[in-house]
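What follows is a single structure, and I will ask about it in a moment.
Below is a slice of the complex: some chains, not all, each in place.
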Amino acid sequence: MNKDQYALTPPMGWNSYDYYDTSVTEAQVRANAQVMAEKLRPFGWEYVVVDIQWYAHRPGSMRERFQYIPFGVLAMDEYSRLLPDSERFPSSEGGRGFAPLAEYVHGLGLKFGIHIMRGIPRAAAHAHGKIKGTALTADLAADPSSVCRWNPDMYGLRDGEAGQAYYDSIIELYASWGVDFIKCDDICNTDNLVEHSPGAYARKHEVEMLSRAIAKAGRPMVLSLSPGPAVAEQAWHYQKHANMWRITDDFWDDWRLLKAMFHRCELWQDHAAPGCWPDCDMLPLGRLGKGFGEERSTRFTPDEQRTMMTLWCIFGSPLMTGAELTKLDDETLSLLTAREVLAMLPCKARQVLRDEEKAVWTASGPETGTRYAALFNLSDAPAWVGASWEELSLPAAPGTELWTGEALPLREGGLSACLPPHACAAYRFDGI
Amino acid sequence: MNKDQYALTPPMGWNSYDYYDTSVTEAQVRANAQVMAEKLRPFGWEYVVVDIQWYAHRPGSMRERFQYIPFGVLAMDEYSRLLPDSERFPSSEGGRGFAPLAEYVHGLGLKFGIHIMRGIPRAAAHAHGKIKGTALTADLAADPSSVCRWNPDMYGLRDGEAGQAYYDSIIELYASWGVDFIKCDDICNTDNLVEHSPGAYARKHEVEMLSRAIAKAGRPMVLSLSPGPAVAEQAWHYQKHANMWRITDDFWDDWRLLKAMFHRCELWQDHAAPGCWPDCDMLPLGRLGKGFGEERSTRFTPDEQRTMMTLWCIFGSPLMTGAELTKLDDETLSLLTAREVLAMLPCKARQVLRDEEKAVWTASGPETGTRYAALFNLSDAPAWVGASWEELSLPAAPGTELWTGEALPLREGGLSACLPPHACAAYRFDGI
């Protein structure tokens, strides 16, 4: 399996985290999958991803003190491999794991993904648990000094035979379940509290081990790395081993984070390619936050939502919506099904300019002769944003605004628009 | 208990680490204590300290792969408190802990010390072990993200009721055993791989908790913090809570480390006071290294050994010898019993000058009217080292060289000597 032969366009899907935190159940996953199949699949959405701690027993029960209960009860097989908590995922009973749920999702014409923490359960290491297919044990695979800063479940793996055997064994299991997408956490940046931490990408060898295990398993499983910000200097390494990697710390519905994403996209603008997608993180749209104790609608204004969708699409980020799909309102649905905007994925994009007040991007679309440009007002007041055709590397041309469908008449001087605060305009130019 | 009312002079003793690594046994501790009582006690040596992993079962048995066996077998009581491994410390059988050994040491007119790692055993946290005197459990006291970089035994403690209760419970136990000295490791600098790491003194609250526990226990137990380098900016905090703290990473018999100690002492020259001793680490003299797989005599030359002793004494460092005392040769014994040199302890010292080639120190001795000065040749060739009386803040005066006993005739220009490479001279001036 060569990982650049799948994920040829940025993966699109739904992820349970933004709404459910650690607490999602099988029924809820199924319900979201149904909505996706009905309403979103025709627009390219296909992955249904169960996020963090599906193996934990009653994971939200100490939510006022801990996001992740320390030393809590985890479901595990005899080979030190985590299993879905059967109270929350009843179909997993009898050692079937996620196979039944994956089958259900596949039956809807969709793909199935799971979240994992890098490493091996701490409980397995302390119990000297077995590793499948070997005489080695978890205590020799685990690195007792490698722990996640924010989650207590795992020890990182040493670079060696025992560690590789363990990763091989879990990836083999996931392949047997029919998993299509693996979001591995605490691996892309293991020190994301500190900007430019010298040790931020200290677990490169675990990325390599996982990548090797997936290649062996022979199933085209997307490898997605979290959390960010990915270390830009190591771009080549992410590109070599992963399908997508987070270029930002956790993203939420806060304008400051959205504005900061323009800086992140600037850094990563040259790094999108088939099988290789810098990832701007989930889209916090629609209904969010229930598992965090504060169910709410997104705090983004409609203009900010369009700005986010436009940036993600012209940049070429994977699109994973965090909205609870069973509660999807019409406005959010229209965002997720804005065919003209989604059509930018994947494109070859370039930032034309950026400062504190504005940003301009341009891109070649996937279809020959199609070009895109997007204007963003990053300031807190209405403002004209624009660029000359020369800056855009475009001939003066008429175009179409993607959100409104309005024709853009030819203007010699360049492309510009007067935009409300935090708003954008995006244009398609054909026959270039 | 106010910790500044004991350890009024720098503690002096023997520590098992340099010779035995993790593997020391009761018989060996007793044998060393006997030698100390016979030969060294009259010169001020009194602490017998059992260093790291006295609770571990067969700790040296995987020495070629690990200094500390990951997820190994540790002796522990029902309250999550580590106990001496009874195979190595037979008198501890039946839950008596170190009480019999402490009693033996006390009987020799000496004091007894132990090493601990900060925190609570990981095994206890995973087992939800009890904490004595409370309904709280180890999983709530342990901080799963706080692990030592180099030892796999413990989790750090959260700042709170459960953590304080645990520290209270172990200190109470140690007091009941008759412990006089506690060397707590992985606490003085928790990131000693990186010079000036911003998180180097990130576990201040554990120092405070330990200090509180000792004050409560009511027994004057010296609190010694390791490893270094201590964070000089936080000098006030070490001084407030501990009796001694390591100002250097592990010190061994290597000239480069000894030369570097002059820089460390420069930084800490104003911080020695009764109950407060910046610590230059153990003295790697005599026979060393058996537990590390390479028994040897110290690699320091005789001149370097005197330079070390002189610096430690004039600076006011605690003196803990690492030499196996049962194999003490005459030369090493003479170093450890150099009464005139040891008499500098404790003094109020000041560095007069230091560069790559030389260093000069001066000090007021503990007795009124006594002043000291020491000249060090840090270069690799014979050299004259000296300073004017004005630089030394001394009147021109005759003196006595401490190592040779030779009288120093009065010289108007100042104090100077021609010294072999790495050698020193030290002088006492009386009636100043």
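Note that the chains are named A and B in the order they appear, and that numbering of residues resets to 1 at the start of each chain.
In this text, contacts are C-beta pairs under 8 Å (C-beta built on N, C-alpha and C of every residue); 3 or more make two chains touch, one makes a residue touch a chain.
Everything numeric in this text was worked out from a predicted model, so none of it was measured.
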Entire complex copy count, 2 subunits given = 4
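One rule holds in what follows: only the chains that are shown with their structure count from here on.
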Task = For the sequence-identical pair chain A and chain B, determine the rotation angle of the Cα superposition and round it to the nearest 5 degrees.
result = 180
Note = So, in whole Å, the Cα centroid of chain A is separated from that of chain B by 50
Touch list for chain A against partner chain B, complex = 70-71, 122-123, 125-126, 128, 139-140, 142, 144-145, 147-150, 152, 194, 198
